[in-house]
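Written out below as structure tokens is the structure these notes cover.
All protein chains but one are shown in place.
Order of writing sets the chain letters: A, B and C. Residues in each chain are counted from 1.
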Amino acid sequence: MYSFKNDYSEGAHPEVLKLLQETNMEQTEGYGLDPYSQQACHILKSLIQRENVDIHLIPGGTQTNLIAISAFLRPHEAVISAQSGHILVHETGAIEATGHKVIPVETADGKLRPEEILQVVRFHTDEHMVKPRLVYISNSTEIGSVYTRNELEQLAACCRENSLLFYMDGARLGSALCSEGNDVNMTDLGRLMDAFYIGGTKNGALIGEALVICSESLKKEFRFMIKQRGAMLAKGRLIGIQFLALFKNNLYFTLAKHANDMAALLRRGIQSAGYTFFSESPSNQIFPILPNKLIEQLLGNYDFYVWKEIDNQYSAVRLVTSWAVREETIRSFIEQVKGFQP
Amino acid sequence: MYSFKNDYSEGAHPEVLKLLQETNMEQTEGYGLDPYSQQACHILKSLIQRENVDIHLIPGGTQTNLIAISAFLRPHEAVISAQSGHILVHETGAIEATGHKVIPVETADGKLRPEEILQVVRFHTDEHMVKPRLVYISNSTEIGSVYTRNELEQLAACCRENSLLFYMDGARLGSALCSEGNDVNMTDLGRLMDAFYIGGTKNGALIGEALVICSESLKKEFRFMIKQRGAMLAKGRLIGIQFLALFKNNLYFTLAKHANDMAALLRRGIQSAGYTFFSESPSNQIFPILPNKLIEQLLGNYDFYVWKEIDNQYSAVRLVTSWAVREETIRSFIEQVKGFQP
Amino acid sequence: MYSFKNDYSEGAHPEVLKLLQETNMEQTEGYGLDPYSQQACHILKSLIQRENVDIHLIPGGTQTNLIAISAFLRPHEAVISAQSGHILVHETGAIEATGHKVIPVETADGKLRPEEILQVVRFHTDEHMVKPRLVYISNSTEIGSVYTRNELEQLAACCRENSLLFYMDGARLGSALCSEGNDVNMTDLGRLMDAFYIGGTKNGALIGEALVICSESLKKEFRFMIKQRGAMLAKGRLIGIQFLALFKNNLYFTLAKHANDMAALLRRGIQSAGYTFFSESPSNQIFPILPNKLIEQLLGNYDFYVWKEIDNQYSAVRLVTSWAVREETIRSFIEQVKGFQP
Partner (left out) sequence: MYSFKNDYSEGAHPEVLKLLQETNMEQTEGYGLDPYSQQACHILKSLIQRENVDIHLIPGGTQTNLIAISAFLRPHEAVISAQSGHILVHETGAIEATGHKVIPVETADGKLRPEEILQVVRFHTDEHMVKPRLVYISNSTEIGSVYTRNELEQLAACCRENSLLFYMDGARLGSALCSEGNDVNMTDLGRLMDAFYIGGTKNGALIGEALVICSESLKKEFRFMIKQRGAMLAKGRLIGIQFLALFKNNLYFTLAKHANDMAALLRRGIQSAGYTFFSESPSNQIFPILPNKLIEQLLGNYDFYVWKEIDNQYSAVRLVTSWAVREETIRSFIEQVKGFQP
């Protein structure tokens, strides 16, 4: 039974394990001060084309979000997020647990727009209300959509004009940056965001996200925050070595592209069988709307989430492809879809 | 240059890496629900000889402490800890960051005793003060000392009589349980503690601690806490597989014993060169008091922490041995100590 | 210029000041342990017809909400509130600042209903999401509506069946319980709620709310919470004496009834001038929809909030009546409304 439930069902890409193996018996400094972590950060800075960013390697995504956001905000400041945002729905109130409100905004496609941000800003007028201070987006979003450079630039301008910090959750940044039609690159992010993170876990690493802090005012004493929240690994090299393996030869992008290609193959196959989609996604998560009977059949051979009931007979399902999926797996799946007799 | 700075300078024990490698391409459930994590927990329960404990695999020690303690306490409840306790000194106020005061107690040897706990309890009389509710100890302690079974039983009784929870930080539990003269085993811990953790990172794993919750009343909905604090790994298998490798053939204890043996060899060598020690430690951290000139010489070949100035001419240093240190390294070090001409 | 902005524009009812004066030079215990506070709580228990409730006198409403809710919840537990709820909109994220998410629910009239609660409960399925645990309502609501006994009973049943705590913000409880058509009394609240508070500040006191904790499991060591959040007044008698003055002769209800009567007079007057209302409110806040030109004229003589733009020409305004408003003031206001020439 093959699982399309997510992009973290396997271990690490073999190159990642290989480098862990090769470096295993060397002694290094702990807490992310080892040469591998530093080398990895160095490569990331080259990609971003800025030396003056601070990069911190942190075990997981929820952790990165909560450490960054709670470090950046004063007690009365709040976050603006799409209603579907991961911090709003799937992190067990981790941001609120650090004391900050997350203000939800309804969106059609998981993407925030300046008008919606402005509405929130205008609503919050005085000290009886929280003060919106940070705009949280994810790229790709929870439903697979991807921001264009123009959209990011508009958001960044809106943030700047309204004294808002602009933060991107990049759990699936690889897939976003390698998606069809994408015109955003790492350099853009370094220029437009106050901070963002580059997700490793969902693109070939065992563990690890790289938080990039671009704004000078957000950098100070950040390692205290990492330690206080329990995210400073004694063997920090564990993340450093993995990011080094993923970035020294652009493996990261190769893997993301493979996942996207496989998603595109799947999408076209399902489309050509006559089905539509719940959201327009050029990234590695797709949401076809299928007959419940077909879903039942598919679940005999594949594992995946039923995302949303559409009507009595149809539901949207979520199919996630990863760096590890093979083309024949995709083709078999499509075949079963095409062979379905209602 | 060999480092005695700590027991997490290398990667993982080769057996640990091997099992990560072997299982790498299998697809599993995320978030610690994979079969490897479950198998590891199963073996740990056998060791503890109790089925009715809950075991959670958590990336790091600070994280385990802060998640457990904040989950166990109500807002006004506080922790009692030795002044030298890790949570008090070396976790950047992680417990206070979750809202709870840590009450320090001076100790001679890093170990808490019932009299000291009772003094704290008696001092806190009403609602103008925090309510002491949890006793935090570590075994081995920050200065290498180890609790006897009798000491733990007395502490457990004292806690029970005073409605205090009894919690053990086991970052170096392997070394404690394998130390010379130790008479405590896992079963004792399962019987005496309300909760404790079994440290992986400092005994052969890349990452990971196993939190054991013994008291029924502390178990409820604990996975919410793990997720909320950002400690629920998408690839939870990373910790499960490591604990499986460490515990399926008692490798964990073999490694700890090796570290202790090497520390003992080092201790006896230094002793026979005529030096004394800052603390009595049967575990894998020793604290010899050496002439500053000798320390300077040694630092040319070895890395370690100077722990405390003793007088103008002498300082205590900390030497930590690990599963990975080789006997010849120890012997070379002793030789240099013995060869020192004041 | 008379202000209809709120019901706390004046000081205290003269009877309240009088009792403060009379008792002023007596020495009493601090921290709410004085005989006046105890007498006040005794009278409230009689009204509720339950001896086994705990009553705590707390300076303000936001404070009462945040102390109670943070004391009642574990870290991962969340609050369900109407979108218009005071804790959601007008308390600067006070609940989130204690670590808990508040889940908003859209409502037509400011009142929560079981169906909406159930929807929230069903949506929150696992440890990746917060756990809804407390239902927050206010009576009267932010837009003046009032719960019937039947509605409260249905909500209480829904809470019981879903292990939810049921909490009422009674900042304007006096007005609610004295409103036309109300069939709820204090005894009902003691029977149906897990906790609720009786607001003093908005009904004749200078300061002070009485928190009633009905459920045994929520009572333990609550005074620690009050002290920890800074709400235990050294001169606790200040609140006790005021509640004694308000409740020893039912002054509290007389004042609330007066405020409601004045609101009703105002409402009928405005209605008879041909205007409609934004919400149906039988309590001391009314929301007439008036021509912007009339509003402008009225603002020359009266102070009040413009609540919401309705269209180009009309807006809803909020008029709040208090224990202190005089009938002639109401009549003058109505006259000006009636005299308006569009």
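Quick note on the criterion: a contact is a pair of C-beta atoms (placed from the backbone, for glycine too) under 8 Å apart; a residue touches a chain by one contact, two chains touch by 3 or more.
Since the structure is predicted, the reported quantities are computational estimates derived from the model, not experimental observations.
> Out of C:Ala12, C:Ile55 or C:Met129, which is the one that touches the chain we can't see?
C:Ala12
> Touching the absent chain in the whole complex: find that residue among B:Cys41, B:Val130, B:Ile226 or B:Ala259.
Touching the chain that is not displayed is residue B:Val130.
> Which residue among C:Met186, C:Ala324 or C:Val337 touches the omitted chain?
That would be C:Ala324, which touches the missing chain.
> Using the touch definition up top, pick the residue from C:Ala94, C:Leu155, C:Leu189 or C:Ile270 that touches the left-out chain.
Touching the chain that is not displayed is residue C:Ala94.
> For review purposes, identify every residue of chain C that touches the missing chain, sorted by number.
Contacting residues on chain C, toward the hidden partner: 2-3, 6, 8-12, 14, 17, 20-21, 23-30, 59-67, 91-94, 97, 201-202, 206-207, 224, 227-235, 237-238, 324.
> What residues on chain B make contact with the chain left out of this view?
Per the touch rule, chain B residues meeting the hidden chain are 75-76, 78, 89-93, 96-102, 104, 127-130.
> In the full complex, which bits of chain A touch the chain not displayed? Write them out.
70-71, 74-76, 99, 127-128, 130-131, 221, 223-228, 232
In this section, only the chains that are shown with their structure count from here on.
> Can you tell me which chain is nearest the middle of the complex, judged by mean CA position?
Closest chain centre to the overall C-alpha centroid: A.
> Rounded to a whole Å, what is the gap between the Cα centroids of chain B and chain C?
51
> In angstrom, rounded to a whole number, how far apart do the mean CA points of chain A and chain B lie?
It comes to 34 Å between the two C-alpha centres.
> Which residues does chain C have that touch at least 2 chains other than itself?
75-76, 99, 127-128, 130
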